[in-house]
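Dropping the structure in here first, questions after.
With one protein chain removed, the remaining protein chains of the complex are shown where they sit.
For chain A:
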Amino acid sequence: MRILVLNWRDLAHPAAGGAEVYTEQVLRRWVAAGHEVTLFAAAVAGRPAVETIDGYRVIRAGSRFTVYREARRWWDRCGRGNFDVVIDETNTVPFMAHEWVDDGTRTVALVHQTCEEIWHHNAPPVVAHLGRLALEPRWLHRLAAAPVLAVSESTRDALARFGAQDVTVVPEGYEPPALTRPVVKEERPTVVFCGRMVSYKRPWDVLRAVAIARREIPDLQLWMIGGGPLLNKLRAARPAGVEFFGRVSEGVKHDLMARAHVHVSTSVREGWGLVVTEAAALGTPTIAYDVPGLRDSTLAAGGVVVPPSPDALARWLSDLLPTWQRRPFAPVPFGGAHSWDDVATQLLSAVDEHARAA
């Protein structure tokens, strides 16, 4: 098949995240299976406009804001008539390929997550209200006319609220890290948090919950892994029993996560919550807030979701941590997600089954 994927970032983009890893893992497997794959993304400083990576072609043009127009122009110049299917990978803003792919080529959208509450954490108030109440609903209602693939049940439910009818859940993938040596759990009861120190991950809630739980478990310690704009403020609060590691290498991160007894996650919303999957694969169970995305990954990984408040998190921590300290939690295969080989195969058959011409 000749496949065109539209995603505003590729893996070379400095802000690339989980969605770009997903794309890269899947595309290289499709190429290996004999398909012809092109990825269209925004320009990246210092990277060529056309490049071949792992067998697939990357075309780069436009900025964060103009990439959508550039994609359409590129389609007019070079795309039309040369593809069998177009995948509109939506990262906040859809390309609306189903509206402008006009040569009878089939299209399908792939959505990792909706933004919704995250607008208020990532944008200034006026923009956030505009985005949440006007822009995003409008985009998603337009996208609702297309067939959509979603990476979690939560994302499917969110899209359904915006009127999408043809939504199929496709699996999330994860490659467990190879640990160089067996990991021994800490002596002291240990909680780990891993994520960027930004407001929508709610790191303050973690500090508060651990402070409350320390009334029951006085020697409880907390490891905070990750950099970000809030790091200095959090550090300045000097909470008892808390160690801040800042941004660390993958190896150090995996080692710390594996040595802790429990991993906690308190985001406002996630697409899937890959960090939960990662912890489970390393043999560390998660207690997470019951919010979209974290709900999916945590329950798939055998963890527990709790009401989104520091009080609740503290109650569950002080009840469950001693149990998990006595009775170790076995690593979950692929952390409750799927192998990338599985994902690539299932995604391709979902694309083939659901994509349709406008």
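One rule holds for everything that comes next: a contact is a pair of C-beta atoms (placed from the backbone, for glycine too) under 8 Å apart; a residue touches a chain by one contact, two chains touch by 3 or more; residues count from 1.
Note that in this section contacts and distances are computed from a predicted model.
Asker: Out of "ABC transporter ATP-binding protein", "Glycosyl transferase family 2", "NADH-quinone oxidoreductase subunit N" or "Cytochrome bc1 complex cytochrome b subunit", what name does the UniProt record list for the absent chain?
Answerer: Matching the unshown chain against "ABC transporter ATP-binding protein", "Glycosyl transferase family 2", "NADH-quinone oxidoreductase subunit N" or "Cytochrome bc1 complex cytochrome b subunit" yields "Glycosyl transferase family 2".
Asker: Looking at A:W119, A:W272 or A:W316, which makes contact with the chain not pictured?
Answerer: Considering the complete complex, A:W316 is the one touching the chain left out.
Asker: Would you mind spotting which of A:V305, A:A337 or A:V351 touches the chain that isn't drawn?
Answerer: Final answer for the missing-chain contact: A:V305.
Asker: Which residue numbers on chain A touch the omitted chain?
Answerer: Looking at chain A, the ones touching the missing chain are residues 153, 157, 290, 295, 299, 304-309, 312, 315-316, 319-320, 323.
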